[in-house]
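Removed from the display is one protein chain of the complex; every other protein chain stays in position.
Our next item is chain A:
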Amino acid sequence: MKAIVYVTIKQSVLDPQGVAVQGALHSVGFQEVESLRIGKYIEIELNTDDRAEAEKRVAAMCEKLLANTVVEEYRFELEG
């Protein structure tokens, strides 16, 4: 089974990298960009077929290491 994890900066927290990239898009003519936030995309291969168990374990991975919940949020999808 494969897990796809997205780690993003909380809406309440400023993302200076996102602001800079948004400014760069504006300066090259993409005026329609209203806001932009940068996050992380993580692919994990798991050696299990037990969906419920995988869900629990991946959530634990996010809480313990993959996201810093002081400033980040996470969500994930399971495939296969």
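FYI, a contact is a pair of C-beta atoms (placed from the backbone, for glycine too) under 8 Å apart; a residue touches a chain by one contact, two chains touch by 3 or more; residues count from 1.
As a convention for this text, contacts and distances are computed from a predicted model.
Asks: For the chain not present in this complex, what protein name does its UniProt entry give, out of "Lipopolysaccharide export system ATP-binding protein LptB", "Phosphoribosylformylglycinamidine synthase subunit PurQ", "Fe-S cluster assembly ATPase SufC" or "Ferrous iron transport protein A"?
Replies: Not shown, but named in UniProt as "Phosphoribosylformylglycinamidine synthase subunit PurQ".
Asks: In the whole complex, what residues of chain A lie against the chain that is missing from view?
Replies: Counting over the whole complex, chain A touches the hidden chain at residues 13-14, 16-17, 20, 65-66, 68, 70-71.
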